[in-house]
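Here the complex is missing one protein chain, while the rest keep their positions.
Labels A and B are assigned to the chains in the order they are written; within every chain, residues are numbered from 1.
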Amino acid sequence: MQTKRMTYPGRFLPYALLAPQVIVTLIFFIWPAGQALYQSLLREDAFGLKTTFVGLENFARLFRDGSYLNSLSVTAVFAIGTTLLSMTVALLMASTVNRMIRSRSTYTTLLVWPYAIAPALAGVLWWFIFNPSIGIVPYMLEMVGYRWNHRNSGSDAMLLVIFAAAWKQISYNFLFFLAGLQSIPQSLIEAASIDGASPTKRFWTIIFPLLTPTTFFLLVVNVVYAMFDTFAIIHATTAGGPAQATNILVYKVYADGFVGLNLGSSAAQSVILMVIVVALTMIQFRFIERRVNY
Amino acid sequence: MVENRPWANLIAHIVLISGVALVAFPVYVAIVASTHSLSGLLQGTLPLLPGGHGIENYTRMWQSGVSNAGAPPAAQMLWNSFIMAMAITVGKLSISLLSAFAIVYFRFRFRMFFFWIIFVTLMLPVEVRIIPTFQVAADLKMLNSFAGLSIPLIASATATFLFRQFFMTIPEEMLEAARVDGAGPLKFFKDILMPLSVTNIAALFVIMFIYGWNQYLWPLIITTDPDYYTIVMGIQRMTSEENPQWQLVMAAVVMAALPPVLVILFMQRLFVKGLTETEK
């Protein structure tokens, strides 16, 4: 990795400058990660008195455990649902805003602010409007003959958390799609229209393919978001229920470790999550590097 | 481009207005709900127009909170949130500026090693190492303190990389001219580098402030003393009750959402710059 052509000589100063960052990282990131790794190989007895080394047994148990396998598939459904819903709405909004001239910045302002709302609050907001007894949406659904109840129905609960998670992420996706659209040279679109392509055709044959880098980048970011940043949405609303229907992986790590006090299993789950983040980060970085060369 | 499709514009506006409405709807409902009495809310369906209990609800939430649900007054929780958000923001910015300065403007042993240590933080979100991190904080006696709320969150690979990238774009001659002018490393940092980074610092400030304000899991586990509750996590205490006082919950939600939303609205240009340049 490069530095400047000319640098300051440093025996002591650079280390001092780096120290705060490195110390915080070591104490609160590296050390706990190492602890998780270590604990994932141990098992505590019921009273927490004796720990024994069990090798990869905790991992093996996890993959035999129905509730963990359920959590994996719940996470997949949740991540895919959130990503697709949020990105589709955002792309529709961004491409429509992009054709506006005078009203563009007004619409942009009106669409970006939900980014500021905490995931926990997003969860509470949607929990409230879908509240089976006083919520407005179940009332309207009832009129078309659907009895909404996310307290009993796993699929209703899943839809609810997907709505809340996707809603909060629309602003982010919208801004990146808009930036991507604005970087497409106007001359390409003009050339396509001289070639006789209709607006719809222009979108699918010119604009959408040129947005591929943005789309791919957002796919990765949204999956990361849905897998890791949505803990608060689940915790503040369904708490993983009903019947584990919304028990996504990050929530399960917390519930098993903090509430269930099953440290070995929770640590093993942490390690698996770390592997997933590392993989996703690698994908993202490789991809960003490629994008720089475009 | 000449496009003679008058109806196309109309449709576009309809699409956008419905989009904006859809996005705003949950918050609108919250604002409406925060102006009714609890009995008004429980009467049957949720009213869609504001009621007359707004001032009462907000005053009550602000001054006394919901004590039977263990939620302190909103004024105090907002203040706690503000302190935490500012501490995280200022902490992240300062330590990232210093590390980026070291990495770009010095050559020293183990430079790559340190770079990787910082990089690793990207891959260890607090959610995946929550229990051991909690143990460390507990061992360091950081539970129920502002230090505990903020310090474990101030390491930032993102900010460090952003500043590093920005420093790399500053012409080489800037440092050379400064050295000919007799500026040592700290003087160069203070007189040249910091002033040149002002816009970047401001853009990141917006992003980091929102990040800090919206923290949930960490405050949830590290505070048991209501004196240290932040507003975002405090709301959860109120909703987890058997029969939540929805009008107060929604008043708290509106108050919790207002500061970061105002930050975005008033600093939209900086916010967009910060967001798109950090790429998460």
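As a working rule, a contact is a pair of C-beta atoms (placed from the backbone, for glycine too) under 8 Å apart; a residue touches a chain by one contact, two chains touch by 3 or more.
What we mean here is this: contacts and distances are computed from a predicted model.
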Undepicted complex member, UniProt protein name, chosen from "AAA family ATPase", "Glycerol-3-phosphate ABC transporter ATP-binding protein", "Sigma-70 family RNA polymerase sigma factor" or "Protein-export membrane protein SecF": "Glycerol-3-phosphate ABC transporter ATP-binding protein"
Residue in contact with the excluded chain [from B:56, B:139, B:176 or B:227]: B:176
Absent chain, residues of chain B that touch it: 171, 173-174, 176-183, 187, 191-192, 195-196, 198
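The rule we apply is simple: only the chains that are shown with their structure count from here on.
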Centre-to-centre distance between chain B and chain A (centres being mean Cα positions), rounded to whole Å: 16
Touching residues on chain B, where the partner in the complex is chain A: 1, 3, 5, 8, 12-13, 15-16, 19-20, 23-27, 29-30, 33, 41-42, 44-46, 48, 94-96, 98-99, 101-108, 111-112, 114-115, 117-118, 120-125, 127-137, 140, 151-152, 154-156, 160, 168, 172, 175-176, 179, 184-186, 188, 210, 213-214, 216-217, 220-221, 232-233, 235-236, 239, 246, 249-250, 253, 256-257, 260-261, 263-265, 268, 271-272, 275-276, 279-280
For the chain A and chain B complex, residues of the former touching the latter: 1-11, 13-15, 17-18, 20-22, 24-33, 35-36, 39, 89, 92-93, 96-97, 99-100, 103, 107-122, 124-129, 133-136, 139, 167, 170-172, 175-176, 179, 189-190, 193, 199, 217, 221, 224, 228-229, 231-232, 235-236, 250, 253-254, 257-258, 263, 266-267, 270, 273-274, 277-278, 281, 288
